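Yeah, one chain of the complex is gone here, protein chain that is, but the others are all in their spots.
Let's turn to subunit A:
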Amino acid sequence: MEILATHRLSFTYPNATIPALKDISIQVKQGEFVVLCGPSGSGKSTLLRLFKPEIAPHGIKEGTLFFQGKPLQEVTPIVNAKELGMVFQDPENQIAMDNVLEELIFGMENLGFTTEQMRKKVAEMVNFFGLNPLLDKKIDELSGGQKQLLNLASILLLEPSVLLLDEPTAQLDPIAAKEFIHMLQRLNEEFGITIVIVEHRLEELFPIASRVILFDNGVLLHDTTPREMVKELGTHKTMKSFLPSSALLYLEFYKKAHAETIPLNVKETRQWLQGEHVEWDEPSEVSSAAAVPSPILELKEVDYQYSKNTPAVLYNLDLTIYEGEWLAIVGANGTGKSTLLKVIGGILKAQHGSMKYKGKKVRKWEPRKVSYLPQNPKLFFIQDTIRKEFEHLALKHGERNPEERIQNLLNKFGIAHLQNQHPYDLSGGELQKAALIGSLLVEPTILLIDEPTKGLDPESKRAFGELVSTLVDEGLTVVMVTHDIEFSATYATRCSMLFQGKITVTENTRDFFHENTYYTTVLNRATRNSSAYPVVTLEEARRIWRVKSPF
């Protein structure tokens, strides 16, 4: 039975010339797991929101939306609130109340449940989600992943028949994201809840989705099964980056593959490789003797504690950063990655240890030497428009000819047309670039980047990676902390693992991921100990593998 449908739906935002959605007709059947994907601004979130009239964007809507065969405007708001549950992107902002229990019952209170009903349902839900230890906690004691699970639970308490999710894992670390998606899979399989999810992180979603719908510029491009989608997009220039890397590896060698044979996860890739004969060129050892770069920043025996009674976040940490490298520091949540970056940046002062810049001890940074790109690029801006921000910054640091330099950078990064906009009106990728310009304005030698890929779609991620790569080629030293293994594997030159407050290992990116068994890219997990030479990235496979194609 059809549970959600649109018929020739078009939507135009006020003052926009191009419609955000054009002539969309889709049907979602009960119990389906549908993934909506596409680049930022392709209209997928708009579509999701149109199903909730109370929070739908303003604009001109043509066509009809249906819920259980009834036009949406005939569905009463109460039924809509109960039956269509919606989870949003930011885990923090969705939470209205101050503690976990109050938040869980918020929706039920709105719909007038009695205390007995609430007690019963909460008991059920808390057991299902394992939220017991959290029940009496304050919201600000929870991690991002816990917050998002809480949001999901508080919506499920209303027993919705459809879950609409708008990039629910974009702000989560990979482990929490996996856990969240796993929970969605359980809800779909064990309870038959229909799921419609907008998401950029598709690696985990492709294997469990029953359908994938692709949008571009408000037009529905494809609406098909995940495997068919892989086949359709395998040759597409930009949309390709949405596909799981296993599928991309396969398509690299079988351009005209049958949809059923395409592997979507590690297990299927390994099965494919078992029956495959792959030859390879032994990768030539990169001659590292060419020029030993000089260390630009040396940290020795650094300790950091937030307060006397809490355990040390960083303990006896040594780290050497070389000139002109892109160092990625990876590690699990709460290992002190961001703290380390703040210590390097001088925001936090280490209780013990020393930091040397080109051999000289650093007491206080001159702003020209080090710049910082925060996790949330919105925080970088304290002026109304991005151009004012740059001018303000240039004035502060007495930059000569700031106007010329600003315009150069704006042009170089391709966002010159946005310079008079308010920073919050920019998309995630554009804002990231704008903040990057701001941090480059003072011509720093070291750039610190905190979790740059959070919430970016694959295309913006790629653009950002390449942009920073060119900067590194021009001589900038970049230190980045991140959860994003695939991103580090593709762009960083060296990788460090932070564990128990120490850097446990630092190696060239390729060696680093080759030697890791669990903490490594999907492709490396799929190809290690297989019949083929293990690779870390698709790029590497393309270079050294030779698959005898039967086609």
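Note that in this section a residue touches a chain if its C-beta (ideal position, glycine included) is under 8 Å from a C-beta of that chain, and two chains touch if they have at least 3 such contacts; residues count from 1.
Keep this in mind: contacts and distances are computed from a predicted model.
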Chain left out of the displayed complex - its UniProt protein name, from "Energy-coupling factor transporter transmembrane protein EcfT", "ATP synthase subunit b", "Peptide/nickel transport system permease protein" or "Vanillate O-demethylase monooxygenase subunit": "Energy-coupling factor transporter transmembrane protein EcfT"
Touching the absent chain when the full complex is considered, from A:A123, A:I175 or A:I382: A:I382
Absent-chain contact - pick from A:P14, A:G112 or A:G275: A:G112
Positions on subunit A contacted by the hidden chain, ascending: 52, 54-55, 77-78, 81-82, 85-86, 88, 90, 92-99, 101-102, 105-115, 118-119, 138-140, 151, 154-155, 158, 342, 345-347, 365, 367, 370-372, 374, 376, 378-383, 393, 396-397, 424, 438-439, 448
